[in-house]
Every structure is written in C-alpha cells, then in structure tokens.
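One structure is given below, encoded as structure tokens.
Removed: one protein chain of the complex. Kept in place: all other protein chains.
Chain lettering (A, B and C) follows the sequence in which the chains are written, and residue indices restart at 1 in each chain.
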Amino acid sequence: MSSEFTKLFELFIAASIINNFVFTRFLGLCIFFGVSKKMETAVGMSITFTSVMVIAAALSWLAFHYVMVPLEVTFLKIVIFIGIVAAFVQASDTIMRKVSPGLYYKLGVYLALISTNCIIIAVPLINAGENYNFLESLSFGLGSGIGFAIALVLMASIREKLELADVPRPFRGMPIAWITTALIALAFTGFSGIITL
Amino acid sequence: MELPEEKISYLQLIKNGIFKENTIFRLVISLCPSIAVTNSIRNGFLLGVAVLFVQTMVNTTVGLLRHFIHPRIRIPIFMLIISGWVSVVDMLMAAYAREAYKEIGLYIQIIVAFASILARAEMFASKHRVDYSFFDGLGSGLGFLIALVIISFFRELLGRGTLLGYPIVHAKPLLIMVMPTGGFLVVGLLMGFFNWIDIRFYGGKGAGGAGGH
Amino acid sequence: MALLTFRGGVHPPEHKELSNKKPIQPLTPPKLVTIPLVQHIGAPTKPVVSAGQEVKRGQLLAEPTGFVSAAVHASVSGKVLSISETVNPMGRPVPAVVIENDGRDEWIELEEDPEYLSRPPDVLKERIQRAGIVGMGGAAFPTHVKLSPPKEKPIDVVILNGAECEPYLTADHRLMVERPREIIEGLKIIMRILGVEKGYIGIENNKPDAIDRMREAAEGEPIEVVALQVKYPQGAEKMLIKAITGREVPAGGLPMDVGVVVQNVGTSYAIYEACRFGRPLIERVVTVTGRGVKEPGNFLTRVGTPIGELIEAAGGLADRAVKIVMGGPMMGFAQYSLDVPVTKGTSGVLVLSPAEYVSADSYRACIRCGRCIDACPMGLIPSMLSILSEKGFYEDTKEYNLFDCFECGTCTYVCPAKRPIVQLIRLAKMLVKR
Partner (left out) sequence: MAVARKEQELVVSVSPHIRSEETVARIMWTVSLSLLPAFVMGVYYFGPRAIFVTALCIVGSLFSEWLVQKMTSRPVTISDGSAFLTGLLLGMNMPATAPFYIPLVSSFVAVAIAKQLFGGLGYNIFNPALVGRAFALITWPRAMTTWIEPSAAFVGMDAKTTATPLGLLKEEGMNRLLEVFGDRITLYTQLLIGHRAGSLGEVSVIAILLGAGFLLIKRYITWHIPVSYLATVAVLAWVFGGKEGLFTGDPLVHLLSGGLMLGAWYMATDYVTCPSVRKGQILFGIGCGFLTMLIRLKAGYPEGVMFAILLMNCLTPLIDRNLKSRVFGERKEAKK
C-alpha cells in the first residue's frame, strides 16, 4: 500500500518538476509564452488548467478503458480525446456561467483557450500510451498541471521584471522570453536523476 | 452564393505562408514542436512534412465543404476534420517511419491541437475558394517545415556535429544544443536574428508582441 | 547606554567642524531687502503696504489669507520701493516687497510681557500667529496651526528638534549653545499651549556642548534632553519621534496621530521672542559654510537678505566654488542666482568646492545592491520605485508605497550607480497625482 502511495507521489513529483511539461517535454509552449506576461493572467490560467487537466485525465481514462478498449476503437483516440476535452470545456463553460458568474469572469476567459491546447490533449494521450491506472492517471494529470502552473508563475514573475530591463531591441518580447526559458531549462537539468521512473 | 473573389496569385499565397506569416518566427504560434523534434534534421523534417500534409488537406477539405458547414458549429466540425487527418498521418507514420515515430509520435498526435491549423481553416479556408485554400495551406505548411528544418539544422550541426546523421564537424560537439536548453536558445537567438534583419533592413518592428496557442 | 535612533539612515561626512565653533554674528542688514510674501506652506498672503510707503522694523507687510498661512513683516526700517516678484529658494517666482533700508533700524512699538508664562494658551497662540512664525527647520509650516491639534487628537509629548542631522549646518547647534535659556522658555510656552507635562529636546551626539548647555538650562524643568545617535535623517519628524518615544507615526499620518508635536529649536526661540517681547519673526541664524567660502560662520540674518551678502560676509567665494545650495546638502536647493533672499526657513547657505561635489551627471542601471533599501528610514524599496519611474510605470509605484517617501535623499546619497532616485520618485509623485 505504502509503495503504491510512493509510486503515486513520485509520479506526481516527476510530472511536476523533473519532467516538467514546459522545460523538458516542450508542451504547452504556446500558452506558456502567450499568457506569461502578467502575473494575474498566469495565476488564473494555472488554476483553470490544472483543474481541467485532472478532470480531462479522469474522463479520458474512463472512456479509454470502458468504451474504446472493449469496442476496439483505440485508433480513434485522438478524435475521441479531443472530443471529450472540447465537450467538457464547453460544458464547464456553460455551467460556470450559470452557477458562478464571478468565477466565470475570472477564469472563463481562459477556458476558450484550452480546447485547442496541446498540453491538455497530451495528458490523456500519455496516460493511454503509458498504460497508467486510474489513480496514476489522476496523479499524472495533477502533477502535470501543477508543473505547468509552476512554470507559468515563474515565467510571469521573470517577465514582469524583464519589462523593466533594457533588452536590445531585436530581442525584446518573445526572443528574450525564449532565452530566459532556455536558462530556466538549464537550471532544471539539475533535477535530472532525482526520480527515475 | 459565391461572391466574386479577388484574384490572388498562388505564388503570393505560398510566399506569404513562408515569410510574412511564418508560423513559428513571425506569428509565434504552435511552438511546441520547434523544440521537441528539432534535435535532428530528420525528426524536424518529418514533423514538418506531417504538418504540411495536415495543413494542406485540412485547408482543402474545409475549402471544399465550406458551403455545407453551418457557421454555428463550424469550430467543432473543423476540429473533427483536423483530428481525422491527424489520425491518418499518425497511422501512416506509425506504419512507415517506425524509428522516428518512437521519438516524435506524441508530437504528431499533438498536431491536432495546433492553433495554426485551426486558425488557417477558420481565417482563410472557410472564406476562400478551394484552390486558394490549397495553396494557402501549402504555403503555411512549407513555412512551418522550413522553420523546423532551419532550427534542426543548427541544433544537429552544433549539438552532434552531423547533418542528417552524416558527420560534418570533427570538433567536440556542443552537447547542450540537442538538449532542451539548446532548443530554446536556438529558437530565441534565431527569432532575435530575424527581428534584427526585419528592423535593420525592412524598417519593421520585430515580432515580439505576438503570442498565442 | 546605546544612543536612541531609528532603523536605516546613513552617515555622510559631517563637515560641521567648518562652522560649529563660530559664534553667531549679527549681520549688518543690507541696503536693499527683498522679502518674499510667501515663506511658508499654505495660503498666500495679502500685501498691506504699497510702494513708496515708509515702514518700520517689524511692521506688518502682508497679512495671512487663511488659517494655514503666516504673516510677513518688515525686517528693516525704510521705504517700500516696490511690490514685485522674486525667486524663492526653491526656484519658484513669488511676490515680494522690496525695502530700501534707511539704516536707522527703528522698531515698531513692541508689546513686552514679562509675565508671559501666566497668560492663557489662546493669548500665547495668538501672539505666535501674529508674529508670523513658521517651522524653521526647513518645512516652514505655520507654527500656530501645528499648535492647534483637533480635540480628538490629545497631545502628551512635545519634542524640540535639535538633531540638525544635515551635514554642514550648525545654525541650530550655535543657537542651542548661545541661547539655551530662551529655547527652554519657548518650549515651556509650547507645553503650556498644548497642556503637555513632558518635553524632550533631541540632540545628535555630535554636539556635546549643546547637550551640556541645554541640560544646564533645563535643570528643574519637566524637560529631558536626549542625546541621539548621529545619523541622517535623525531630524526628520517621524524618525525623531521613533527615536525618543518609540512611537511610530502611521503611514500617511501626522505626529499628532501618536500624540506628539515636534518643533525646531529655532522655532522655539522665535516663539519665546514673540511671546516675551512681541517681536515678529524677521531674522534667523543662517550657517554659511562649505569649502567654497573663505570663512564659514553663523550669522544672525534679516529675512530678505540676498545670499550674495551672506557669502561676502563669510569672506566671499573661494576661487573654485561650483555649487551654491540653500539648506542642507541632502535636501537643500541649488541656486543659480546670488540674489535669492534668505527666508524664514533658510537654515544654511552651502557653497561646495569641486572636492566636495560628486558629479552625478550620468547614471547607470540599478544593480540591486540593496543599499538604498537598508538606508531608507521609511522602509521603502527606493530601487524599485526608481526603476518603475524610469521606465514609465508610474501607476505601479503606488504598490511600493510611493507616497510614504519624504524625499530625504538618503537613497540617492548611497546609490553606487549614482541614480537620481529622489528625482525619479518626485516625477512619479507628480504624474500619479495627475
């Protein structure tokens, strides 16, 4: 039991820090660069993303193991997963708007960005590919979400500081953000080897 | 009802996709593969081809079907079309390029979420004739392919001292270039370099501010 | 016992030795005095004399137009030449009365009162108001206003500020050494007006003779002379209150919020003069110092005297003087003309030689060394304020407590990158208000 728990914890740490989606798996870069300009948006995005990722992981796992595997339609996983994510996002958009308009105004704007984001669709695909069980899938989804949140918040705080920096003109904005990411990734290599799954 | 469309040169559409609206360097979207698969030219090229194929086919399909798609459900329909074509490429690659598929398989599947593809379908193909849509898709896909090849050219040369697997430089390679850091660094430096050219020779402002998914 | 102080601050070279042994010399009033009609913070005054009129020393020239305003009096006897404009020490144009000195120095009739301490507070306060007394430490806030706190803010402590923390200046120092009794009497008047039992006099420890003389004079009174650690800006109101009473004036608040009133020692002397002899505030001690003058000294100077006269009195400019500052080197104002008149708030005229002057024409990026943060007496982060202001993010400076800065200049003094931090903060304050 405890080793089971350790495995989940390790999976979580590995997904969030060591194999960070942004710095080592290069997923969600578009969102990462797109919304890390201001801390406020970064935080809103992080919350929305993490929750959607966990739920998408759960829903997709259920669909994969109880529908697609028995029906032998796993080759359709891309179509189905994206359908699930899109449907879920659409549903939560509608529900949030009705149930909690305040929260909707805070986080709803980010929902629209989610359905076409690779990081959300990557979680179910990796879960399916690695054959994780249900809890592992959840833990991986949560870890990935938190890892993405860490990356976003870090980057937002750095970019707010870079706003004040005297960066040479051709490098202002995106290029320096990439170079900063390169250096963060460099620092993150220090974690390699902590957990080998 | 068909509105009389302005005549657009096919060549212009292709050039536009490669230079002015280059997905990676100018629009700064669909970035993930630019790092993930560019540690060798082969991987970069294959993913570029996959994107080129999907982009062109999606644009063509949308261009053909645009009159039959109800505007209110167009986005889900587009998504369906995209994921269909991605599945095709996914299975083709899995069958015919096994070695590479092991490394870049995930990223092939991820093409489904590329904003650039949806964006072109929405902004261009749904409003233009099918032949224009085809060439727009071709140009945009080519731009993507070229960008990936440029990035992977530098990374493979610097990081392994090889090109397409053939040894070129015999000095000790900069191992870091094939690692994540090197990928981000090369893209950042190239972006800065292209901005510099744009500012220096074309009086542009550089493409710093853009960014999307 | 460790000397009392506050957190932060700096130790710039003092240079008090140039003038702290020089007794106060009365300066012969010049031929022409130019008396600015606004020498205080608050509403302007309305002139009550006209060109050509003969006035006597101490005669009212302009009356206040509101409660927060201060009367202006003639500092010499003679003829009003004109009511024109002059430039005040801050470099702003202000209306002024120009008087041609007849040399007779004839006083108006003065109302002496040896029994002043038994008069009711309102009478004393009225005398202070009539004498046009303002804070003489530099801020020049009308004193009678400060002595009229609203009922809901009970005052239990009065502090006389004898810290004189600005480098170079010795005017308050000399006054404390030479007129300790009068200063104590002034403090007693203030305490009577406010109904306060306990008075303090805070003096930086680099003036041992002043501390001794004041202690002697305060013998037997409910007044304590407190020696303070030598550190700039020890004399800033909030810092002084913190050092002596341990109370912290809340951010954005006033000393009266913690039951304290602070007055400068020079003001206290003026209060005594007004209540005892009925004399209005028409002269003050001004330190003329710096290596740019030949014989630094302390001069009892009539209000309206051009600083050029003072410099002449101090032996004239040395060969290489680069900068003339009215006030102290940390918060004073550089002058471009020698005709600027001395006002009630002028504590010093500082003439800097090239050796004392560090050119800070070019500055560079902040290296985030944190020296300004350590030094800021208000606990602000001046580095961030300056960066945000430099890059035009004025609104964001509010998050860094922009308006708590009282522009003491400590941060700018310590900055190794020579950044004009105070200037940038002032810019932000101006633009944010708008």
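Quick note on the criterion: a residue touches a chain if its C-beta (ideal position, glycine included) is under 8 Å from a C-beta of that chain, and two chains touch if they have at least 3 such contacts.
As the structure is a computational prediction, the values presented were derived from the model and not from experiment.
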Name every shown chain in contact with the chain that has been left out of the document. A, B, C
Would you mind spotting which of C:I35, C:M331 or C:A428 touches the chain that isn't drawn? C:M331
Which of these touches the unseen chain: A:F81, A:F140 or A:F188? A:F188
May I ask you to list the residues on subunit A that touch the chain which is not drawn? 39, 153-154, 157-158, 160-162, 164-168, 171, 176, 179-180, 183-184, 186-194
Where the unshown chain meets subunit C, residue by residue: 7, 10, 12-13, 167, 238, 242, 248-253, 308, 311-312, 316-317, 321-325, 327, 329-338, 350, 352, 356-358, 360, 364-371, 373, 376-381, 383, 400-401, 404, 407, 409, 412-418, 420, 422-423, 426
Subunit B, residues in touch with the chain not shown (by the definition above): 172, 174-176, 179, 181, 185, 192
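Basically, only the chains that are shown with their structure count from here on.
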In angstrom, rounded to a whole number, how far apart do the mean CA points of subunit A and subunit B lie? 22
Measure off the straight-line distance from the CA centroid of subunit A to the CA centroid of subunit C, and report it in whole Å. 61
Could you work out how far the Cα centre of subunit B sits from that of subunit C, in whole Å? 70
So which bits of subunit B are touching at least two other chains? none
Given the complex with subunit A, which residues does subunit C contribute to the contact? 365, 387-388, 391, 393
Over in the complex, which subunit B residues touch subunit A? Could you list them? 28-36, 76, 79-80, 83-84, 86-87, 90-91, 106, 109-110, 112-115, 118, 176, 179-185, 187-189, 191-193, 195-196, 199, 206-213
Would you mind writing out the residues of subunit A in touch with subunit C in their complex? 163-164, 166
